[in-house]
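Below you will find the structure I want to go over with you.
A single protein chain has been omitted; all remaining protein chains appear in their positions.
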Amino acid sequence: MSEITTIEPFTEGFVEALLPELILFTGMLLLILVPNLGKGTFRIPGTQLRLPWLLGGTRFKFSSDPRLPAWIASITLGSAFLNVLYVFSQGLERVLIVSESGKELLLINGFSRIFELIFFGALALAAFSSMNRLQVKGIGSKIPENELYNNRRQADFYILMVTCALGMSVVALAQDLFVLFIGLELASFSTYVLVAFLKESKVGVESGMKYFIVGSVASGVGLYGLSMLYLWAGSLQFSVLAATFAVSGTTALPLIGIGFVLVGFGFKVSAAPFHFAAPDAYAGAMSPVAGVLATASKAMGMLGLVRMLLIVAAPESSDGSAVWLVCLGAMAAVTMTWGNLAALGSDNPKRMLAYSSVAHAGYMLAALTAVGAWNWDAAVAGDASAAAVAVMTALLFHLVVLVAFKLGAFLVLSILESEGGGSRLSSLGGLAKREPLLAVAMFIFMISLAGVPPMAGFLSKLLVIMGIVRVAVGDMGAEISDGGIYALGDHALGLVACLAYGHQLSHFRLLLSSCRRCDVL
Amino acid sequence: MDDWISMPLVGFPLVASIVLLAFVSNANESMRRRLANPIRMATLVFSLVLLVITTGMFFQYFGNVSWEGISFNNYEFLHRYSWMESLGIHWSVGMDALSFPMVWLTTFLLPVTIIATWNEKNGATYFPILLAMGGALIGVFVSLDLFMFYVFWELTLIPMFFLILVWGGADRKYASQKFFIYTFTASVVMLLGLITLYFFQDPVNPLDYAGSMTGRTFDIPTITQHALMENSNGNWYLGANIQKVLFAMLMLGFLVKLPAVPFHTWLPDAHVQAPTGGSMLLAGVMLKMGAYGMFRLPISLFPHALQYFQLALLIIGMVSLVWGAIVCLGQTNLKKMVAYSSVSHMGVILVGIATMQPMGWAAALFMMFAHGIISPMLFAVCGAFKHHYHSMEIGAMRGMAKHSPWLATSMMFAWMASLGLPLLAGFVAEIMMFIALWYFLAAEGWSVFWMVGPALVLAVTAAYYLWSMQRTIFEGGDETQPPSSLHGAPVPDIANPEKLAMLILAFFTIVFGVMPWIALDMMHDWTIQIFEGLILPVLGNFNGGA
Amino acid sequence: MAGTEVTTTVHSEWMQYAPLIILLPMMAFAVILFLGRVFNGHPFWKKNLKEGGLIALPVMGASLILSLLLISEFLKGYSGVEDIFEKIAWVNTGIWNGGSTTESVSFGFGIYVDHVTVMLLFVASFLCLLINVFSIGYMNTDPINDNRNHRFYAEFVLFCSGMLGMVLADSFLWLFIFWEIMGLCSYLLIGFYYERPSAASAAKKAFLTTRIGDVFLMIGLVMLWDLFGSLDYAVVFDTHNIEMVAESSAGTLQWALGLMFIGAVGKSAQFPLHVWLPDAMEGPTPVSALIHAATMVNAGLYLVARMFPFFGAEALHGDLDDLAFIIAAVGGITAVMAAAIAFVQMDLKKVLAYSTMSQLAYIFTGLGCAMYLANTLDWHHDSDAHYIVVVAFGASLFHLFNHAMAKGMLFMASGSVIHEVHHAHHHLHHDDHGDDHHDDDFDAQSMENMGGLASKMPITATAMLVGSASIMGLPLIGGFWSKEGIIANAWRVAQDDPRFLFPAMCVLIGAAMTGFYMSRMWLKTFAGKPNNEVAAHVGPTNIWIKTPLFILTFVTLSSILLAGMGFTHWAADTEYSFLSEKNLIDGILYEMGHAFANSDSFFFILTYVAIFLGAVIGPGIAMALYGGKLADGEDTKPWMRPVIRLSEFVNKRFHFDNTALRESSLAIALENRLYIDEYYDKAMLNIVAGFSTKVAEADTEVIDGTIKAIESGSQSLSSVVRSLTTGSARDYILMVAVGTLIISLLIWGVA
Partner (left out) sequence: MIDPAWVSALSALMFVIGLGGAFTRKNAIIVLMCIELMLNAANMQFAAAAVHHGDTTGWVYTLFAIAIAASEVAIGLAIFLAVYGQHETISLDDVDVLRN
């Protein structure tokens, strides 16, 4: 792998390194400018001369097109996506952006780039597919062009999408916990507004409010956790935090601080018990927005957790497990159980997907736990690290395919929504007759979410489970002889049991999705 | 040697069906109706091509493979391609005398099913789904990679799910969900077992085809070879407890699929609601996946655990056998009765396995095969019954012999074959199971009262079949009017394609009943090979453990 | 490699064609079924091929000819008890005895010919042909059978194939296989008139009852296989093998043979599995004649006769006498019981059915006694004992032969009667012949509707007379020779072992009873005046029916010749058998002397007691009750006149009123078949059906209920979980706060 190039902001290489973000920035500006282009004139003060300056006034035909902002946003996000992809294809350069005082700000490497891909891809899809969805009468009416929101309202929406992407990419790149937090807030604020965007409907604003309030509390807790960490370490640089943690990590201050920070991220991934607002938000928001919440936003939260847990509070080498192991394991178990159980009885498709998304958060947390449970010092160390890599790979893969399937499912719902259905499972009835392709797509998304081979959802789930099993098995390394299976490390056993349980339940969740299918067909 | 399996047997039907389905999905309603016939012909031709290939393999025309004398853990037509190198996942296909009969059976049943359900509604989508089902089933049997095996294992659920859901009876939604969830849940346990097995491999010993990331492999021949080397008299591969746990996990998945009591309740629901074609493939091949899996994995890998669980297997088998048969006797729904009879017959397979005798295993293998020919005929008859009389109740239509002599004859034949009439395929397996069981009981000094179960079943099976025939084929005549659900329409006999399918099935039932050696010899050879290659070196002269 | 025929030792010219005896009818089955399906109703098919009857006929003829050739070669000495036809390896498999090798096991198919085979082969193929001829006359002239006779002939030839196969098979396995095929055909043919509920239920009953026996038979076979490692006769009868088995597990062998005997009990309709046979008369009469009188029911006897080498083996000396007693006792019980029930039957065919049961029971008793003798006497070395054993066994087999011929004939004759009565009824009551339904109350099989038919159907009446005489054991005719032998042997054994007094008494009483009910049947049918208008209008029968009757009458009458030829000594070695050094006249004289002037005073007396009972007391009472002269102006053939006159005389002289007896509870019980069927039905209904319904309920309620409970449980759990999402953001914040607390505590606490 190539060496890390270290550059300072606004020096050579900076633009290349942050090109995707700059594209987003440009797109934002365009979104502000272009829809406002019009025959507006500027009266030179004191004269009657009016100079056309093309802003405001009667809009041009093209700039008054309500679909224009959607196009701009889609193209922006899409080109950012393609740019990242291009960078990948060209061989990745790892760039570290540091401040003048030598503080690490942003790190561009494969890991962050993959997350950027997830974010941009999800948002681009969401933006593109909500092109015809912002309607004056709210959800439910047919969509002649003049029924769409006017392009200013449209621009608001898509600007928020792009800022959201920007915030997420900051999270992906950040090397300083506070920078990460700012990115997180940028993305969060955008999503709060996006969720509440349908201010003409009761549920829209309600969901926005709940999501906002709970999210704010969670980020308040998170910020307080940051302040505690800062108080403890004197810096919020990941490198500094990790070093300090290795020395004096087991005192109350950093641990509680880490716990508080976990709350902030926990809300983003909608882990229990911070997930309560999520179903409400998904149900009230427009489906593409809900899709973004379930995929990109969740990936962002996971990224934060990974940074926090694996880099800052890395498992100790002495006793082979991380301090947060029990906590995260419990959270994972509760989350996947809760999500699956709740999804089982839900008859609102969006709520069901929301709960399923909670369950998926549980799997991912379980995978993270698995990495934490891995015995860093075991005799088969090389092998174990491979397992950790496998788990992380699986996690990433899972996030990637989640974008495809969960977002896909939400997008299907959004189509139904615009036709007036979508709030109850029964309203999906006869979809196969009306829209066979849509029905098939929905089915594929569903079984993939349920983890049925040969869909990619299976592979990701398999990889996650494999990682966990590997860790469980590896834990027995010393006692692999007879009776070993009974001497499974208690946490590992609990974990596998949880996972098996959760996994099984997730297939009961399939009951629901197939129930939906039945209606669909 | 060219790869006769990957593309021709697995890829071709799957791809063809997807192409056909994609083609159809763009057509509108009337177009679909017009497409139904060409697509039906196309699928028939495709499936016949598959049959020709496998039959050619049997006659050593393709590949020049003799299906006898393949030593344990050797495979013919073995081909391995890279798939996911980092995890040790390969696209690995091959056949031995265990899988080949099942593959042939699948390719045989496919055209027969198409013919038997020639006039199924929505043919333009129905027939491609059948074809996909066939491809997936073949995939299960030819997979020599755990990952691939599991993928195909679950892939079979999807077309079957659709078959039940779209073409099923009144309660099809519930049935299809139950079918899917029940079997899927069980196979997830199996999956956990597979993954645990995967990770318990010792990466210190370099494995063939190991993954770069994990140092382990999903390759079945390699794992089997490894197990073979480490299993020895008294030495358990992976250690005793782990072997037991893994055995139990894998078996659970297979037992549900088989299905064995008490994991069987998905089957009657699925069968009753499934369309005829679905039932035929479900009973004919899909159930055998369970038994096939048992032989391929737990038995081949964990002979010690097999011995340890012998009593448990025997009990489960006996319970399935007896319970299934007695429940049959209490059924009033024709198809449900037939479904439970499958449970009973699958019990025979389990008992055969539990005997741990080459004869018992050969009986199990032959039972898989024979039941694979007989049960589709049973379900074809049930389907025709339902189709013509709009009812599944035994007694809804009496005096069929007069109204529908073809249907009555087919029913009589299928019923008789299923109750184990000599010189029809099922008998050989039953008598071999009996002999092996007795031999085992006598040799091990177990109580002879184990025989009571199978003996009872022989009588009970006859009782329920005869009882149902008395109320359908016999009686009635002119005095009994057709059921009111016909609304006074004349009672038709089965259509020509159905007749043809029945004749084909009946013919092969007789062929394999009179000349069982055609299939049995290679099965016998397989059991001898596994005994000489695995069981005897590991368990011979060793009576501990059990 | 299986499937290949290794032809190394073919002993003779014709024996290699033995499989054709089985295969020809089997192929004819497929041909007739197929052609019948296709050409059903076609005039050519109907008139010229008799709906398949004329396809079956040459096939059965060919089978008979091949059988005769085979028999003649066997008798010329190409014999022995070894394989004649080389085996096909039918099933190859292996077993593992826990050691470090597997042993291969093979089940083959071959042909095995010995004395017992030859006897049964002739009976089966001969009667199959004759009854085929009869069927053409019987089945094709009844409009109710139109357009479905092909089914009859197809199943008929399949049955013949099964019967011949069973006889020729070289192992117990294949015996069982063909045995089951016969069972199937029996089932199909009993249910030939499928539209009658009684036929349907009779068919089911027959199959199920025999199936219960078959289950035991199968277990017995499995045990036998376990003992010998093979089911081939050549292996299991091998003296050396029997010695090996006798050493370790003679008791097990007795159990195995006992279980196999239960199979025979089912097939041959012995108590307590006899209930199916009377109901089986629902089938067409040729079926009753062939399957339920002459051949299939003999399969059980054949099976028991096949076991003879075990009983006769030196190594098992005295080990199997219990089983021999059981066989004899079952025979004894059935003989008396069936005869008693036959007293009160009004249905012509049912009388014959019970008679069949009773006569088969005689043979069982005879076999049981023979086996006891073989098992307890030192017959291998003591020539007197040898003679006794051979005669005992031979008598049983000879009775089998006689009974098959006579009963086949009786059934055909009864069929002919029923046929004509039915026609007459039709003629009288349905001028419209297109109406071919049996939808009125008229029962053509009831003897109430007959009487005085001797004048209308002389050939039939003669056949019936001779047949009855043979069954009754009238001196010199048919069954006499063998029946006397059976009775004598039973008493001989009873002298040795007091247990056998029971079967011995039974067969002796049974002789009298047989005399009564057979006479009653004949008299009620043929003597006296027509009971009603229908009987008065019965006409003569057709040539297809007459021919076999004629032939069989002749065979039955010539039984004395057969006896002279040594049929009574027909046993598993050649010393005393067919065409030994004695010539025919000597043989006959020897037999006569042996029968009527036995040197042993006990047997001398016994013979005359038996004759007195069977030929005087029984018929005498029957004549007293039912005898009478024919209607005025009617006459019959000269040889029947004395019989009728005698009956008239006895009737006048000794007639007594039996109303009280007829209305006694015993008679009512007998009419209800001693309520055995009823008990069985009740047991079926209450125990089996009730239990299975309960089990089926348990399956849905408990096993599936558990699954459903999990499902609904998780649904309700789901709603509980979901109800925690109250909708108020305050609660959500509270949960966040609680979560914060817990996380902090967990992290801190663990560290």
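The letters A, B and C name the chains in turn, as written, and every chain counts its residues from 1.
By our rule, a residue touches a chain if its C-beta (ideal position, glycine included) is under 8 Å from a C-beta of that chain, and two chains touch if they have at least 3 such contacts.
Only a predicted model underlies this, so the values are computations on that prediction, with no experimental measurement involved.
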### Task
Name every shown chain in contact with the chain that has been left out of the document.
A, C
### Message
Please identify which residue in A:A187, A:A283 or A:L416 touches the non-displayed chain.
### Response
A:A283
#### Entry: Residue touching the undisplayed chain, where the options are A:F42, A:F128 or A:Y224
A:Y224
### Message
Touching the hidden chain in the complete assembly: which of A:I7, A:V205, A:A314 or A:L438 does that?
### Response
A:V205
### Query
Since one chain has been left out of the picture, which residues of chain C touch it in the full complex?
719, 722-723, 725-731, 733-734, 736-737, 740
### For chain A, the residues touching the chain missing from this view
103, 178, 182, 185, 189, 192-193, 196, 199-210, 212-213, 216-217, 220-221, 223-224, 226-228, 230-231, 234-236, 279-280, 283-284, 346, 351
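Assume only the chains that are shown with their structure count from here on.
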### Query
If you average all the Cα positions, which chain's own average lands nearest?
B
### Task
Mind checking the centre-to-centre distance between chain A and chain C? Centres are C-alpha means, answer in whole Å.
81
### Query
What whole-Å value do you get for the distance between chain A and chain B if each is reduced to the mean of its CA atoms?
44
### Query
When you check chain A against every other chain, which residues touch at least two of them?
508, 511
### Residues on chain A engaged by chain C in the complex (per definition of touch)
209-210, 213-214, 217-218, 221, 249-250, 252, 255-256, 258-260, 262-263, 266-267, 272-274, 276-277, 279-280, 323-327, 330-331, 338, 341-346, 505, 508, 511
#### Entry: chain A partner contacts - residues on chain C that touch it in the complex
711, 714-719, 721-722, 724-725, 727, 729, 731-733, 735-740, 743-744, 746-748, 750-751
#### Entry: Partner chain C, residues of chain B touching it in the complex
68, 178, 182, 261-262, 264-266, 269, 323, 326-331, 356-359, 362-363, 399, 401-402, 405, 412, 416, 421-423, 427-428, 431-432, 434-439, 442-444, 451, 455-456, 458-460, 462-463, 466-467, 469-470, 473-479, 515-518, 520-521, 524, 527-528, 531-532, 535-537, 540-541, 543
